[in-house]
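Complex shown without one protein chain; remaining protein chains in place.
Every chain is named by a letter (A and B) in the order it is written, and numbering of its residues begins at 1.
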Amino acid sequence: MLKSKRPRRMIRGGMALSGCMAALALLGTVWTPYSPTAMSGAEKFAPPSWVHWFGTDQFGRDIFSRVACGVGTTFFIALGTVLIGAVLGILIGAVTGYFGGWIDEALMRLNDALTAFPSILLALVFIALLGFGKYNVILALGVAFIPSYARVVRTEFARHREMTYVRSARLMGASHGRIMLRHILPNTTQVLLPALVIGFNNAVLAEAGMSYLGIGVKAPDVSLGYMLSESQGYMMTAPWYVLCTGAVIVLLILGASLVGEGLQERRGQ
Amino acid sequence: MRYAAKKLAMMLLTMVIVSFLAFLAFQIIPGDPTARLLGADATTESVAALRAELGLDRPFFARYGAWMQGALRGDFGRSYSYAMPVSELLAGKIGITALLTAVSFLLIVLVSLPTGVLLCARERPGLDRAANAVNQIIMAVPPFFTGILMTLVFGLMLRWFVPGSFVSPSEDFWRSTAYLFFPALAIALPRIAMTVKMLRASVRGELDKDYVRTAYSRGNSRWQALYRHVLRNAVVPTVAFLAMAAADLVAGSVVIEQVFSVPGLGRLLLTSIANRDYPVVQAIVVILALWVVLVNGGADLLNQRLDPRLRLS
Partner (left out) sequence: MKRKFALFLALCMVCAVLGGCGGGSERGGAEGSNGLDDERKANNEIVVAIPQDLADSLDPHGSMSAGTREILFNIYEGLVKTGPDGELIPAVAESYRISEDGLTYTFKLRDNVKFHNGAKVSAEDVIYSLQRCIKSAGNTGDSALVSALSAIGRDTLTAGDDNTVSFRIDRPDPELIYFLTVAIVPADYDQLDTAPCGTGPFRFVSRSPQENVVLEKFDDYWGEAAAIDKVTLRIYTDPTALVLALKAGSVDLCPHLTAAQTAQLGTAYTILEDTMNLVQAVYLNHAVAPLDNETVRRAMCYAINRQEIMDMVADGHGVAVGSSIYPKLTRYFLPELVDRYPYDVEKARELLAQAGYPDGFDLTIAVVSSYQPHMDTAEVVVEQLRAIGINASVQPMDSATWINDVYVGRNFQATITGVDAKNVTARAMLERFVSDNGKNFINYSNAEYDALYAQAMASASEAEQTALYRQMETLLCDTAANLYIQDLADLVAIRGDLTGLRFYPVYVLDLQTVHYE
């Protein structure tokens, strides 16, 4: 059909965009045009120029340098969140879907409870216990993301459990662990991959929302979400601050979602 | 019938786990409600006395049991910081959040379903690409930021509403609803985008199927095929998706309530956590969880009615 080239184009475009963002993030860890924390009273709220590409913020810090750092933190948080959520979610989903029975019941109840538990309270528990900081945001979001992965994986495993290739593997004496890991899991990647990419985006958005509520990343750390929530306080006096930060967030999410969509459409064909 | 009974039991169990987790959360996080009540400078004796009065000195499980007993009777205790019964405190807030949720759900349904269907009605690659791009961008903007932009554009520039002038629905229902339109839209937008995407994907999936080709070969137009055959099948996953959206609308309203200064459950939850006002937090958690559990349960049942294949499991 006519559409067949579309998914590939989306994936390629998304990869290119995400690549740029990743490059910016990596750049931010090794080199930035200015120190992201160096303040300058004389240059408060300087508009974008050749000297400061994205302008400066309320402390006269170079916004481009901070955005570069922030992308790094945001990438780190989003990846960490997806990692925790996915690893635990896959584990729970695989076990419950494959074995069924009482394990399934018990873990799924816990899963339901976690879904229904307000994630804000969850986040606050981690922050009150461990303090603010990117690791705690990762932990809080990661735990909150478990149920969504667990549910997807569980359905897949329950579906594959009864398929002939699994039955024959079992007849040939493969252990449960081996079947789950080597036989079923590779077959679920088509479903899992887009879910992971979407999870990445949700993590970026969730981090921004948490920062806005004052329970996300805080001052010594810089993340895109933190910068966005901070910059909106100066929206009327320094619009470039909010626009530059917002644009980078949108591009970051757009890149990942193009990849995710592409993957999903390719599966659909 | 047995299925329904089992489902109900599972919901109850989920609620018990949630309430237990919330109770546990406050057991382990630092911060003492008495510090708020007596001030930071309180003497140790008076703190001890107040803890005894509030029952905070009792063992964890005894307290949980006592709370549970009260909750089953509908008594959620008294708010520490507001010095009034929790039920009285929440009565005014639930209505606000419920109204906000209702308006945004209505918006999702009223906007996304027609849009999705219209987009599928004709094969127009240009429109398609444009719609797709708009969709992607809407989904990429953090909701609180959408809210702020809306306030800026519709509130300050166009003056369609006055930011920060919220009145309670109990005072003036229609003014309240009118004010909640933009907050509701801010919550609904990303979900509208997702629903449209979802609907289009499932319609596309159906359009490629054999029965549609048969319909075409019988001389049906695309519109007719769509209307008579495809939509009926494509709507099943969409309904499930809408139910899921309804379940997390309330969670989404926490942020938006803050942006638009709407004094609903979400803001009360944030303040009460900050003040370590356990009775209030506990009650809100239960309400929010109950909503999620009920909606998800309802969605399951609805799905089974719509899609007979699911009935067996």
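The rule is simple: a residue touches a chain if its C-beta (ideal position, glycine included) is under 8 Å from a C-beta of that chain, and two chains touch if they have at least 3 such contacts.
For clarity, every value in this text was computed on a predicted model and none was experimentally measured.
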| item | value |
| --- | --- |
| Residue of B:2, B:73 or B:159 in touch with the missing chain, whole complex considered | B:159 |
| Identified contact with the non-displayed chain, of B:81, B:177, B:224 or B:304 | B:81 |
| Selected residue (touches chain absent from view) among B:11, B:25, B:54 or B:89 | B:89 |
| Touch residues of subunit B, complete complex, unshown partner | 29-32, 35-43, 46, 49-50, 81-84, 89, 92-93, 148, 151-153, 155-159, 162-166, 168, 258-261, 263, 267-268, 270-272, 274-277 |
| Residues from subunit A at the interface with the omitted partner, ascending | 37-39, 41, 44, 58-60, 124, 127-128, 131-132, 214-215, 218-220, 232-237 |
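As a working rule, only the chains that are shown with their structure count from here on.
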| item | value |
| --- | --- |
| Distance between chain centroids, defined by C-alpha means - subunit A, subunit B (Å) | 21 |
| Contact footprint of subunit A on subunit B as seen in their complex | 10, 13-15, 17-18, 21-22, 25, 28-31, 136-137, 139-145, 148, 152, 201, 204-205, 251, 254-255, 258, 266, 269-270, 273, 281, 284-285, 288-290, 292-293, 296 |
| Footprint of subunit B on subunit A - complex, ascending | 109-110, 112-113, 115-122, 124-125, 128-129, 201, 205, 208-209, 212-213, 225, 228-229, 232, 235, 246, 249-250, 253-254, 257-258, 261, 264, 268 |
